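Since the structure comes first, as structure tokens, the remarks are kept for the end.
Yeah, one chain of the complex is gone here, protein chain that is, but the others are all in their spots.
Here is chain A:
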């Protein structure tokens, strides 16, 4: 499905509003939308809501052989998916340009900044390392996918616990969560992306652009930074020329925003940890809003299944069993049997007929020979053979001859007029057929 295009008046309105330092959703220039982080029941699962933009993050791990050139390092894998749920314009299948760009940026932000200690993921050098896989699904696209995705990735990675392992000689034991408490990943820092949208060739700037704002922007600057104000990645796209001062100002703003977001993530993690420790209820079901009229939750519901058995028995007793079909195999010959209603088998009859025909033809042949001998035309025999030979080379013509005996008669009359009188064309038919068959054999 195609994306609904933005009308010219909408575009003009948005740009006018931005020039007047106003935003459609009432935010100020440097304001982020509300960020909500919820964790699932599993470790490493979270949903991040940035306004109405929603990203689901899930971290999983697997023991794999390490890369040849890095035998002591674990593997990190990031995958952001733009589900067609998020926007009708996202098609499944071939990755779009946007998706490739976002995935690359995410990798640069998280893997290349070395936020996770990959060496701690090594179990056996050159043999086994942990592969950490981060799956991010965009559920609703309302702008600024990158920031939401990076928050979700960082939150999920911080929340994740991998199974504990022990190595004794060559043997690697992976412990289930019941045996040993799973261990968290060692994170060095938390890089967070902050997006800046530029309008009117860089004159105006907005933090955290919404989907509408993204559509009218001229350029985008993404700065990934950690709370120590270290820049991890910086990317400018859209082809606008930025002044040095603008970039510096943006990095300052990013520093403030990153500090706020990092604090929020840590608070959410702390909350979740506390609830889990106290044995309270956690997971997405608990984050379901109670006040909203669109949401409803009911407690465990007992279904009275006491009369189910009787009901089932009643249905079975009432139902008619399928009529029994008694099969009586008939042995026709040794090693064969026939079942069914006793109707004669018609299979292979055609072949049988042909065989018979062949036999007949042989007889005919003998007849012909005998007749020819009888008629004392010794010279006729080779002549007939030559005509037959011609027939072999052109069988289709012969078929026509069968249907229209007269022209055949005329044609053969030139060769052997005596024979023509002798035999009817009908008689000739099986003979030529036989010849054909022989040629095919």
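Rule of thumb we're sticking to: a residue touches a chain if its C-beta (ideal position, glycine included) is under 8 Å from a C-beta of that chain, and two chains touch if they have at least 3 such contacts; residues count from 1.
In this text, contacts and distances are computed from a predicted model.
Peer 1: Determine which name in "Exosome complex component RRP46", "Proteasome subunit beta type-1", "Eukaryotic translation initiation factor 3 subunit K" or "WD repeat-containing protein 41" the UniProt entry assigns to the undisplayed chain of the complex.
Peer 2: From the listed options "Exosome complex component RRP46", "Proteasome subunit beta type-1", "Eukaryotic translation initiation factor 3 subunit K" or "WD repeat-containing protein 41", the omitted chain resolves to "Exosome complex component RRP46".
Peer 1: With the missing chain put back, one of A:94, A:244 or A:292 would touch it. Which one?
Peer 2: Checking each option in A:94, A:244 or A:292, the one touching the absent chain turns out to be A:292.
Peer 1: So one chain is hidden, and I want to know which residue out of A:301, A:320 or A:346 touches that hidden chain in the complete assembly.
Peer 2: Of the candidates A:301, A:320 or A:346, A:301 is in touch with the missing chain.
Peer 1: Who touches the missing chain here, A:70, A:133 or A:276?
Peer 2: A:133
Peer 1: Which residue, A:41, A:173 or A:201, contacts the hidden chain when the whole complex is considered?
Peer 2: Residue touching the absent chain, from the options given: A:41.
Peer 1: For chain A, which positions touch the chain that isn't shown here?
Peer 2: Touching the missing chain: residues 1-2, 40-42, 45, 47, 52, 54, 56, 58, 60, 81, 83-88, 92, 133, 135, 137, 139-142, 283-285, 288-289, 292-305, 308-309, 311-313, 315-316.
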